[in-house]
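== subunit A ==
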Amino acid sequence: MLELRRVTKSYATPQGPLRVLDGVDLSLAAGESLALMGESGSGKSTLLHLAAGLDLPDAGSIHVDGRPLADMNEAQRAALRRARLGLVFQQFHLVPSLSVADNLTLQARLAGRHDRTWCDTLLVRLGLAEMARRYPEQLSGGQQQRLAIGRALAVRPALLLADEPTGNLDESTADEVLALLLELVHDSGCALLMVTHSPRVAAPLNHCLTLAHGRLQGSTSGAP
Partner candidate 1 sequence: MTRRLLLLTAALLALALVLRPSAVTESPQGFAGLGAEAEGYAEAGPGQPLRFPDDHGPHPDYRIEWWYLTANLADEQGQPLGIQWTLFRQALAPPDASPVEPTRPWHSRQLWMAHAAVSRGERHLVEERFARGLTLPDAEARRAQAGAVAEPFAAWLDDWRLNSRVVDPAGDTFEQLEVSASGEDAGQPFGYRLTLTAEGPLVLHGEAGFSQKSADGQGSYYYSQPFWRVEGEVELDGETHRVSGRGWLDREWSSQLLGPTQQGWDWFSLHLDDGHRLMAFRLRGGGRDGDDYLSGSWIAPDGSLTPLSGDDLALIPQQTSSAAGREVPTRWRLQLPGQGLDLAVTARHPERWMETAFAYWEGEVVAVDHDSGERQGEGYLEMTGY
Partner candidate 2 sequence: MIAAAAATLLSHYRRHPGQLVMLLLGLWVASALWSGVQAINASARDSYDRSAALFDAGLDRIERRDGAPLTLDTYLALRQAGVAVSPLIEGELALAGGERVTLLGIEPLTLPAASGIQASGGPDALGDFLQPPWRTRLAADTLAALDTARHGERLLDRNRQPLPPLALDASVPPGTLVTDIGVAGALLGMPDDAISRLLIAPGDPAELPAPLVRLHAEQLADPGQLSDSFHLNLTALGLLALVVGLFIVHAALSLTLEQRLGMLRTLRALGVPGTTLVALLTAELLVLGVVGALLGIVSGVWLAGQLLPDVAASLAALYSEQVGSELALPWHYWLGGLAITLGGLFSAGATTLWRAARLDVLALGQRQRWRGGLQRQLAIMAVVGAGLWLLALGLWLWLSGQPPGERLLAGFALVAIGLLAATLWLPPLLGLLLGWAVRGLRQRPLVQWALADLQLQLPRLQLAMMALLLALATNLGVGSMVGGFRLTFLDWLDQRLVAEAYVRPPTEQFEASVAWLEARDEVIDLLPTRRADATLRAAGVAAQPVGVYGITPAPRLTQHWPLLHTEQGVLEAWQAFTEGAALINEQLAIATGLGPGDRLTLSSAEGPLETAIAAVYPDYGNPRGEVTLTTTALAERFAAPPGSLGIVLAEGSDVAALGQALDRAIDLAGASLIDQQAMKQQAQAIFERTFAITRALTVLTLAVAGLALFTSLLAQGGERRAQLAPLWALGVTRGRLAGVSLVQLSLAALATALLAIPLGIALTWGLVAVINVAAFGWRLPLHVFPSQLLLALGLALAVAWLAALIPLWRLWRSRPRELLMEFSAS
């Protein structure tokens, strides 16, 4: 589902070029989940952005859904994101002037893959059915993140990319949101790559890798 080969990425800084990723290899099969850990600035988010085709690597290759990102133009990458990927961010990034229901279905509708039944199911399972006509600012933080997860899953993505999805939530809410996320991922059969700095959050996932000094370390330990 996701395949990174010898991926290298540097950023220019005032102190000279900073190599964030230095020949990273990673692969993730359908239905698998992977936690990516590491310290602040270790390149976790960069890796995620590369996987989403939001940015391009300096060297190495990335395949998503079996297709090499390097061979695609921006429009094709955007189409891929729209239809095959789901993205969840720490900051939710909801559209404040759209209702909960409209936010949830936004990506699906953009991708032309709006499945009403699935979306209604999602709303119920996310506990948002009662609030479908409300607006994001009327929701709690946990509800907003659940909505963001719903938006990502509404399109039935092959790969869900989550960047610190619980980073902005208190512990108990975080646990609840995470559990729901994993449950939905499991049911939909998509692969999950989640960036987190918390071992607690990483624990329930199939695999866990740590990014340090531009390289991946650690094992594929974790829950089955």
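Candidate entries met the following condition: all candidates are chains of the complex that A comes from, given by their letters.
Keep in mind that, in the parts below, a contact is a pair of C-beta atoms (placed from the backbone, for glycine too) under 8 Å apart; a residue touches a chain by one contact, two chains touch by 3 or more; residues count from 1.
As the structure is a computational prediction, the values presented were derived from the model and not from experiment.
Checking the candidates 1 or 2 against subunit A in this complex, the single touching one is 2.
Taken in their complex, subunit A has these residues touching candidate 2: 45, 49, 52, 54-55, 74-75, 78-83, 85, 87, 89-91, 93, 95-99, 102, 105-107, 109-111, 135, 137, 151, 163-164, 167-168.
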